[in-house]
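For reference, the structure I am asking about is given below.
One chain of protein is taken out of this complex; the other chains stay put.
== subunit A ==
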């Protein structure tokens, strides 16, 4: 069963004269263990797609199935709990709470989730991501790359079956960007999670299973030759 199944999902922002169609009817599926990326120019609707998948907003039309369940008519409360239990987010913009140390960012999850055992303890997550020494630092004291790694730790901590990452490599240099991408690939392949990563950077596609291209709100799945083409175009 697919983790995510979008059926003919559309999104129109605003109404009347100012209406913007950010997403034309779109189908999309994500399976456990799959690392998918969405590439495409700025303003093409990538973030819109991701936020609809992640229950951060509702589509204008179409159906959003998560773990086979139709979430289209979920209440705000249900969607909040769905986000908490099902998704690990790395959003475009801020992902960390400024007044909490790295350790407390994760500890906060425990405060709202008393019963669940974690697949990976906080310490082993920190070790895996190489941020053990940062546990007592505040987000403002971290570099962009460190912040992204903490955001990954935070996203993984609640053992979500799905990780959604919106340009997680945007503020990183190439080697750091490759590291983060490899990490996301590991999470998908070794931990059997579904991972969707949005990126501009076509150099990061080596470890990716599926590549989608978004153009003006139209999503298209690329085959191997399609991927070759956009990589060549970028060089």
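Keep in mind that, in the parts below, a residue touches a chain if its C-beta (ideal position, glycine included) is under 8 Å from a C-beta of that chain, and two chains touch if they have at least 3 such contacts; residues count from 1.
In this text, contacts and distances are computed from a predicted model.
Here one chain is missing from view; checked against "Putative hemin transport system permease protein HrtB", "Hydrogenase maturation factor HypA", "Protein SCO1/2" or "Electron transfer flavoprotein subunit alpha", UniProt names that protein "Putative hemin transport system permease protein HrtB". The missing chain, though absent from the display, is touched by one residue of A:87, A:126 or A:212; that residue is A:87.
Only one of the listed residues, A:37, A:51 or A:179, touches the absent chain: A:51. Only one residue from A:104, A:159 or A:209 touches the chain missing from this view: A:104. Within the entire complex, the positions of subunit A that touch the omitted partner chain are 47, 51, 54, 56-57, 77, 80-85, 87, 89, 91-100, 104, 108-109, 111-112, 138, 154, 166.
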